[in-house]
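Here the complex is missing a single protein chain, while all its other protein chains stay put.
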Amino acid sequence: MSGNKVIQFVLDRMIWFILLLVISFFGWRVGFETYLAPSNLINILLHASVLGVLTIGQTMCLLSGNFDLSAEGTMSLVIVLAAWLMLPIRGEAFLETGGGGWLLSPFLVVPIMLVVGAVVGVINGTLISRLNMNNYTVTLSMQLILRGLGTVISMGAIMPGTPPLFNWLGGGRVGTIPVSVVFTLVLYAVFAYVLKNYRFGRELYAVGGNLQAALASGFRPKRMITWSYGLSGLMAAFAGWMLLGRLEVSVATLGTGMTLETVAAAVIGGVALTGGAGTIWGAFSGVLLLSVVGNGLNLMDVDPFAVNAVRGLIILIALFIDAQKVRYKPQVARSKAPPAQQARA
Amino acid sequence: MNETKTSTATKPILEMLGIGKVFPGVQALEAVDLTVMAGEIHGLLGKNGAGKSTLMAALMGILPVDAGSITIDGDTFTSMNPRDALGAGVAYVPQRINMMNPLTVAENVLAGMMPVNTVGFVAWGEVYGEAEQRLKQLGLVLDVRARVEGLSVADQTMLAIAKALFSNAKLIILDEPTATLPRPGVDRLFDFVRSLKTHGVAFIYISHHLEEVFEICDRVTVLRNGRLVETRDVQDLDTPTLIRLMVGEDVKEFEREQAGAVHGDEVMVVSNLVRRGHYEEISFTLHRGEVLGLAGLEGSGAASLAKGLFGLERRGQGAVQVAGRAYTADTPDEAFAQGVAYLPQDRYLYGIVGARPVRENVTYPILKRLVRGLGLINRSEERILVQNYVDQLGIVTPSQEQAVSLLSGGNQQKVVFAKLATTTPHVLILHEPTQGVDVHAKVDIYRIVSELAAQGVGILIISSEVRELLGVCDSILVMYRGRITACFPSGAPASTPESILLAIEGGTVHVGQ
Partner (left out) sequence: MGNLKSGNLFILLVENLIWVLVLVAVVIFSMMSDNFLSMYNLVNIFVRVAALGLLVIGQSFTLITGNFDLSSESTMGLTAMVGGLLIAAASTGGLDWKVNPLIAIAVMLVLGCLIGLINGILITRLMMNNLIVTVAMLLILRGVTYVISPGQSTSFFPELFNFLGSGFVYRIPLANGRYLPIPAAAIFLVLMFIVGHVVARYRRFGRNMYAVGSNRAAAEAAGIDSQRVILAAYIVSGLFAALAGLLEAGRMDSATPRMGAGMIFSVQAAAVIGGISLFGGRGTMIGAFGGVLLWGILDTGLNILQVSPFWVEVSRGLLLLFAVFLDATKARYLQRVAIRSALIGNPIGL
């Protein structure tokens, strides 16, 4: 059995091994001084920050046994909304840039963004847990609605020139380190701590691990699911704040394709698609891997679009490994009830 | 399949000889023989855990046997797999149908062999016609255009049987087919099954409803504790004898020093609880320190009552009082708060979060007590508390951090017990507490039960293990078809395993107090 245990150990930490391997590869190809220079490392973390924040939200949903396909829509909506609220009014001519002319202060706009994000999340969670609607289609349709609302507000125009105060999270620096990197790391640390040591974390894992048993143990799964979606929406809002602040311009198609990357990052990092297993730092390792690959290929002058293809490949491999993990898990006792009576496999 | 068989009932279609099966620590089956004749309806009886499911699993090739042989229609197998079983003509009809539910009856019957015209297009007229024909040949009339999911349960069961026959099944295992059927459905099913005897089809009929066994079976095999008790013609039996065969003369495994004794105040009063389709006129009183048993078959309403009292299912109309106050819990967390705890029948489904460690599973309901500030868990307090219970209950685990799924069945059950005990309930409802638990753990569990009773907790045990109930309960209520039909106080002369089992199966009704 101990042979199995070794395999188990390696598979569980597979992601860090892979990360190490990949970093070594890029370092070798590009030259270690260039690759491991502080400026490049910071670059890697910078690219990882938006994806990272989004992945926190996705991980919350995954842990509770669900997933959120609408987070990127939330993010783009709050970005558009924020730009529109802060920027001077757009001219009438076609292709004029600008916002709605409200000229609201960032101190007002940021809380609005966060509230909108959280509310969207709560709506998702309520539809899914209380109205028993399918999580795939609910978040899918929400995605359509949110993106649509975003384009309604922006009318396809780009809105540049967000105020410096607003840009602080996305573009500011603390010494040499970008604020967004610090923010992301702090967020991860906070969530990791809470999940491990707070009742909230226990309840989340229990609901994701076995919803019926969690219910019979006195937890409230519906509330927990709503919370996890609410958090996902909130994180999407933070990610939006960060992204807009960094780019300083709102463009209609921001964030396309990030949803799948958040799921992939989490799964790569060991978060089970079925719920109840995995850690926040694990998800972070997945985010890191995707960023490292992107950064490394960039430094190697690889066509940026090929990078996407490679990222897709990584996802496939990661999931293949994930599927293998099930084979090596120690035999779990099976329920004695006949299969027809088992509500949840 | 190749030789023509004479349709006399003297040819055995199935001969299972000397079947033995060992699981770690448990001899599930020992030297069991089962012979079924062609055209016979053969009942297979025994309490839960007697070995019926294991024997059938062996017959279907799902479980390998450690000893013995299986001969089906002349072909002998020393080792079986599901494909062998299917090929030999063994079919299993489960309680909940497993067919292509959104599709029509006709498509289910003809799946994989849909009639097509010369150009290869499905000829729907023929499809419906042929399906109807095939069913009619068996004497079954169904609307072939109807979707399977829209059929009544009786029709679904009959369709499943028909499908098995279309696959050349010679021996069909019916597993509790009547549990969810109303009387008219039972009649139709039985008429259908009887008509198939003339085709030489044999049935193994598994059921707890003894009256039905007498109605439909020709012979009966009784298992007990993994051993064959007897195989007899039904006409040579009557209900009391049958029950005696099922229950036997086992030594009681546990005997609680009855208080019969001094019970405290009323801790739970149930008045006229009614839930449509499940139970009605349920009234009883539970006192502090009292252990009350509730026995009933599946479909008697006992299980729904237990879950309803805890808030896992709807409770229906009626008044319940716990510790002198009105009991209003609609969800488990409210139930815990108002002093009621429930040990589920299926611990894998409702009891444990297997992937998480022992420590976490034990403290789920009471985390609020171990928490500081916004929810920061006091780990050291938690560890001490859990260790306490681990020691007291004798939970065998390498450490508190062990994932619960890795523990043995008995220890998993103890973990659930510990979890419930932490909530210091007024009333503890136990649902089949010793199911899937080895002998040693069983004794431990009943010891825990009597200790809890001694501490003043009111205990309600729902179980079908009549002997175990007699060993530990102060009195036993029997439920049948949604009502409480009998009460057997411990020590009373009428409180014998036989009479209790009789009441469970719907026999003569005593109105006890």
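Assorted remarks:
Residue numbering begins at 1 within each chain, and the chains themselves are lettered A and B in the order written.
The rule is short, and it goes like this: a contact is a pair of C-beta atoms (placed from the backbone, for glycine too) under 8 Å apart; a residue touches a chain by one contact, two chains touch by 3 or more.
Predicted model only: the values in this text are computed from it and were never measured.
Between the chain not shown and the residues B:His278, B:Lys307, B:Lys414 or B:His431, the one that touches is B:His278. Checked against the hidden chain, the listed residues B:Gly226, B:Pro332, B:Gly482 or B:Gly506 yield one contact partner: B:Gly482. When you scan B:Gln27, B:Ser69, B:Thr180 or B:Thr496 for touch with the missing chain, the hit is B:Thr180.
One of A:Ile15, A:Val120 or A:Met142 touches the chain omitted from the figure, and that residue is A:Met142.
Contacts to the hidden chain, counted on subunit B, fall at residues 86, 98-103, 107-108, 111-114, 116, 120-122, 124, 149, 152-153, 167, 180, 182-185, 274-280, 301, 316, 481-483. Looking at subunit A, the residues touching the absent chain are 127, 131-134, 136-138, 140-149, 151-152, 155-156, 256-257, 260, 263-264, 267, 273, 303-313, 315-316, 319-320, 323.
Simple rule for what comes next: only the chains that are shown with their structure count from here on.
Against subunit B, in their complex, subunit A makes its touches with residues 197-200, 202-203, 205-206, 209-210, 212-220, 276-277, 330, 332-338, 340-344.
Residues 94-96, 98, 175, 310, 312, 331-333, 335-336, 342, 344, 346, 348-356, 360-361, 364-365, 367-368, 371, 374-377, 379, 405-406, 409, 412, 419, 423, 435-436 of subunit B touch subunit A in their complex.
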